[in-house]
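== chain A ==
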Amino acid sequence: MGARFDPAAGLGRRLLADPWFVTGASLSLFLVLLVVLSPWLSPHDPHDMGYAAFAPPSADHWLGVNDGGMDIFAELLAGLRNTLAFGLVTASAGLAIGILVGLASAWFRGVVDQVLMRVADLLLAIPAVMILILLASFYRPSPWVLALVLASLAWPTSARLIRSQALGLRTRPHIAAARQMGGSSAYIIGRHMMPELFPLYLIAFASKVRMAVFMEASLSFLGLFDPTRKSLGRMISDALPFYYLDVWWHWLLPPIVLLTLLIMAFTFLAVSLERFFDPRLRAAWAD
Partner candidate 1 sequence: MGRLSVQELSVTYRAENHRLTALDRVDLKLAPGRIVALVGESGSGKTTLGRALLGLLPASAAVSGQIRLDDLELSGLAETQWNDLRWRRVAMLFQDAAGSLNPVQRVRDQVAEPLRVHRGLTLTEARMQADGALAGIGLDPALGTRFPHEVSGGELQRALLAMAMILEPEFVVLDEPTAALDSGTKGAIGRWIRQAADAGTGMLLISHDLELAVALADEVHVLYLGQVIESLPGPALLNNPMHPYTLALSRSVAGLDTHRDLGGVRGDALYRVLHRHPAGTGETDEHAHLVGSAVSHAECHLPARGCLFTPRCTQAVAECSTREPALEECNGHRIRCLRGGIVTELRLQGVAKRYGDAHALHPVDLELRAGETFCLVGESGSGKTTLALMAAGMLEPDLGERVFRGRPMDSWPRQDRHFLARHIGVIQQHPARAVSHRLSVFDIVAEPLRIQQPRLGRDALRERVFAALRDVHLAREPEFLQRYPHELNLGALQRVCVARALVTEPSLLIADEPTSALDPGVQAKVLKRLLDLQIEKGLTMLLVTHDLGLARKVADRIGVMRAGRIVERGPAVRLLNHPEHPYTQELLRGSFRQPIAAPVR
Partner candidate 2 sequence: MLTWRGHLLAYLLTALVMVYLSYRLPGWLPGDFVTAMYADSHVVLGAEQEAALRERLQVDGGFGSYLLALARLDWGTSHAFRVPVSDLILNALPWTLLLMGGAHLLATMLGFVAGVEAAWRRGGRIERTSVGGMTVLQGVPEIGTGVLLLMVFAYHLGWLPAGGGATLYVDHGFAERALDVLRHLALPLATLLLAWFPGNFLLARASMVLVLGQSFLDTARAKGLPPIRVRYAHAARNVLLPMATRFGLRFAFMVTGALVVETIFSYPGLGTLLFNAIGARDLPLIQGIVLFSSLAVLGINLVLESVYARLDPRVRVYGRAL
């Protein structure tokens, strides 16, 4: 691929003129604010089971109370926090591995490249969800362990994306100059190659968060996490059996809406960044 990454001047202004970017950014800002402000927004402990079950929304319980006597709004905020945290941790870890592998693969080429890329191919073919289900049901590890396992399964897409761009970068004169000056591989990768591809990381990060949030919601929906852990997916699966009752609009709907907003926010960010840096980089969408 001949695409070049030259972080152009005035990029910020151009991004702010893109409705997709603005929508995605403001949505994610809104959701992050919800999480940060949750102690002030909801006074209730999401784990407190001491309220009247199935109570409709009131001034005290904005979204009412669920079947277990827990405040739904407090649950919702806690769930959002956990889901988002899972997404961010997975994406950061996955991206970090992806960057390292991608750059190393492009820089060293030869055997290193062959081996790393074959491993990436195979990981791409393994259904990550199956590994997670197996681990979760046997060992019931903490969500962070699962996040890291998911990250270690989900790096290949970004690694391949970064590698394909870094291959072109490798032959640029300033890299050759750094090499001639005696820079070590680690120095060149860290000081020169890594910063050059920055926009790629943004794209990869946004689409990875999206993927991880989706996975977390699905896994918790399937009941693979600790049942007491709050999560948007778990809330949906808890509320789903009662969909025929009137509680659906204040119990079932809010987590669905929040989850959709969360995934949408990162989708829009990824789409917008991708269009800016190179419309050909559809590969970022593999996540």
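Rule of thumb we're sticking to: contacts are C-beta pairs under 8 Å (C-beta built on N, C-alpha and C of every residue); 3 or more make two chains touch, one makes a residue touch a chain; residues count from 1.
On how the list was made: all candidates are chains of the complex that A comes from, given by their letters.
Everything quoted here is computed from the prediction, not taken from an experiment.
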item: Interface partner of chain A in the complex, by touch - 1 or 2; value: 2
item: Interfacial residue positions of chain A with respect to candidate 2 in the complex; value: 1, 20, 118, 121-122, 124-131, 133-134, 137-139, 157, 160-161, 164, 211, 214-215, 217-219, 221-224, 233, 236-237, 240, 243-244, 248, 252, 256-257, 259-260, 263-265, 267-268, 271, 279-280, 282-283, 285-287
